[in-house]
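Here the complex is missing a single protein chain, while all its other protein chains stay put.
For clarity, chains are labelled A, B and C in written order, and residue numbers in each chain start from 1.
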Amino acid sequence: MGNFKGHALPGTFFIIMGIWWTIKCILKYAFKKHKRTSYLGSKALFHRIEIFEGIVLIGMAITGMLGEQFIPGGPHLALYDYKEGQWVELLSWHHFTMYFFFGLLGVANILCFIISSLPTSLTKLMLSNGLFVEAFVLYNHTHGREMLDIFVHQLLVLAVFVAGLIAFLELFIRTNITVELLRTSFILLQGSWFWQIGFVLYPPSGAPAWDAMDHDNIMFLTICFCWHYALNIVVVGMVYAFVTWLVKSRLQRFCPSEVGLLKNAEREQESEEEM
Amino acid sequence: MGNFKGHALPGTFFIIMGIWWTIKCILKYAFKKHKRTSYLGSKALFHRIEIFEGIVLIGMAITGMLGEQFIPGGPHLALYDYKEGQWVELLSWHHFTMYFFFGLLGVANILCFIISSLPTSLTKLMLSNGLFVEAFVLYNHTHGREMLDIFVHQLLVLAVFVAGLIAFLELFIRTNITVELLRTSFILLQGSWFWQIGFVLYPPSGAPAWDAMDHDNIMFLTICFCWHYALNIVVVGMVYAFVTWLVKSRLQRFCPSEVGLLKNAEREQESEEEM
Amino acid sequence: MGNFKGHALPGTFFIIMGIWWTIKCILKYAFKKHKRTSYLGSKALFHRIEIFEGIVLIGMAITGMLGEQFIPGGPHLALYDYKEGQWVELLSWHHFTMYFFFGLLGVANILCFIISSLPTSLTKLMLSNGLFVEAFVLYNHTHGREMLDIFVHQLLVLAVFVAGLIAFLELFIRTNITVELLRTSFILLQGSWFWQIGFVLYPPSGAPAWDAMDHDNIMFLTICFCWHYALNIVVVGMVYAFVTWLVKSRLQRFCPSEVGLLKNAEREQESEEEM
Partner (left out) sequence: MGNFKGHALPGTFFIIMGIWWTIKCILKYAFKKHKRTSYLGSKALFHRIEIFEGIVLIGMAITGMLGEQFIPGGPHLALYDYKEGQWVELLSWHHFTMYFFFGLLGVANILCFIISSLPTSLTKLMLSNGLFVEAFVLYNHTHGREMLDIFVHQLLVLAVFVAGLIAFLELFIRTNITVELLRTSFILLQGSWFWQIGFVLYPPSGAPAWDAMDHDNIMFLTICFCWHYALNIVVVGMVYAFVTWLVKSRLQRFCPSEVGLLKNAEREQESEEEM
């Protein structure tokens, strides 16, 4: 996985998942606001969506796991080479482990919505687990590498750990949409930072990698990380605006008068509470 | 305790306690769901179970404390050797201290359910205390040892500390079954990791210990820790499935119709809340 | 920004914002207490104040960003000098990034109170984001500088991080006025510490900078930080006393009898709750 594609792939995966979770979260919030009009229909819909999401996650995880094992130069399921007396391709096994825990998240997603007696907080727990395990493995991933390499991976660990921490807090405390969108924005950050790592360590243009011992590069990557974050906040904001507008225009077409009345009543009530 | 048995023993102890706490926690959850049918009987039962658990814990703690003191080469209750001018077997005293705090947990368990005016959160506090003290002592346990030895003990400290942290959070915030099972899975992880440490540092097959300066060993133990965790999650899941099935089949045999009706009513109510 | 003015300016900015947030927070608390008499009027007032605050914040942020770019010796919007093959004035870009995130806070402030469907917790989130980003950038700001320089910046990071942490906790947990005033006192601390850094590293009297390798200077700055904090607590206390007295005397002039009665009734109720 030590090349540009190996970082662009998981980056793309996390960007897709981040945008999808952002959309789902805003949709749920918008539907909850217009609860009385279309509650029952949307609930059954969300159950089916969750199961579909689980299947996609498992598919992605299995693809990643098989890919790590059977690419040329991969370990081909061998863990220890008794002839040579050494471990086989431990970095690939690291990636394998991370994919495996996201596969578990998919399994939990499916189980939770098939077996109704399971608590739904289980999916949140498995998400938090998956992210913490990823942060833990990435943290122990760069023993003996160069300064710049370690630094960009540490920033990645930071983004992953914060996302995991927020998911963990959501287990304990009933949260609001702001916190959920914060979590998805950190997952987006993780995705876009994977791309950045690819560009820094394995420039696709064929140019040489950045000078690993230059302090200025680290100074730049510090603010570059913040700019990625700012960009992701803006993306989440645009998705929010688009989805909210879509839900409003859609609902108004079907039942214009009733929704309008309800909305006004609710808005007053809410703004009172929020003051 | 610097041998294979000395790590397998506490490992076995924590695996047994972890599985037992998992079962107890799931049983309570299942009984709470079927509250109306068998509430009073189960409550008296749980009181007796807690006291029995306390006695077992005290028994285990005393066995461990006496064992640490009076094994050949142990300190035999001597703390300082005035002749030689040095401390006597401090590592054994370390283990002694850890056992002592788990003994306190047992005492708190018994006191809480005999004296009804004591708050039940006391047992949770003592559990958290016991785990934090264990983490603290283990953290200061490996001064001056080799890299691999320190690393495996640090991972143990991580598992113990997280379990203690979750127990501490449970003191403050009313939690759900997911969080409690997370805690028991970390106690299981601690138990199985004790076994792993035994295999790494004192291979029972008589083979030489692992190379303590090889970075690859650390890379492997990082993911090995995650695999232990994944295994323990699966074990907790299987215990959950088994206990839930047992309670259901048992209750249905005695009062089939009523439970069925209640269950359906509750399920709807819950899924509504959880949405 | 490596001079006295460059530290006095943001220091003044944070002192003004800290005092203003303290006043706003106490005003809200005082008005809430006398809710029945002047609730509706104050609410519309606060909405307009929030929007004005947002505009001021954006103005300050843009001034700071432009200033950092176009001062003599600034980067003039150039990020990388391809001729020399090096980054241009990264420290200025660091400051630029911090200002940008406070500008985002201003934007969120305005959006939240124009578009009523947005959750108000968004402003708290952006405040927490702004502070965390500032702490993160400052933490990576002093690579390769001298001990004293690093130490005073670390204390600054501590003050900023604690303020961000409290704002973050406010997202999750419904807080009281004590916690909000704690946050504003840390923002004041940040402001006055900026001034202190200016005096330590670039004495305006023209005297030489403090000896960067003297341990005694660090020992003194440790307690100096605490004295700043004590001073800021006293300032917040005095603002509290003044604002409370103002609101009371103002309200009593308009409706003396009614308020007096209400106050007595409320006071009893509250002291009962607080016991």
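Here is the rule we go by: a residue touches a chain if its C-beta (ideal position, glycine included) is under 8 Å from a C-beta of that chain, and two chains touch if they have at least 3 such contacts.
A quick note: this is a predicted structure, and the numbers were derived from the prediction, not measured.
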Touch list for the missing chain, restricted to displayed chains, reads B, C
Determine which one of B:F52, B:W87 or B:F242 touches the chain that has been left out. B:W87
Touch with the missing chain holds, among C:K5, C:K43, C:R145 or C:H215, for C:H215
Using the document's contact rule, name the residues of chain B that touch the chain not shown here. 43, 46, 86-87, 90-91, 93-94, 96-97, 100-101, 104, 116-117, 119-122, 124-125, 129, 133, 136-137, 140, 143-144, 171-173
By the contact definition given up top, give the residues of chain C that touch the hidden chain. 33, 169, 173, 175-179, 182, 215-220, 222-223, 225-227, 229-230, 233, 244, 267, 270-271, 274-275
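By our rule, only the chains that are shown with their structure count from here on.
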Drop chain B from the picture, leave everything else in place, and list the groups of chains that still touch each other. one piece
Measuring between mean CA coordinates, which chain is farthest from chain C? B
Rounded to the nearest Å, the gap between Cα centres of chain B and chain C is 44
Quick check on chain C: which residues sit in contact with 2+ other chains? none
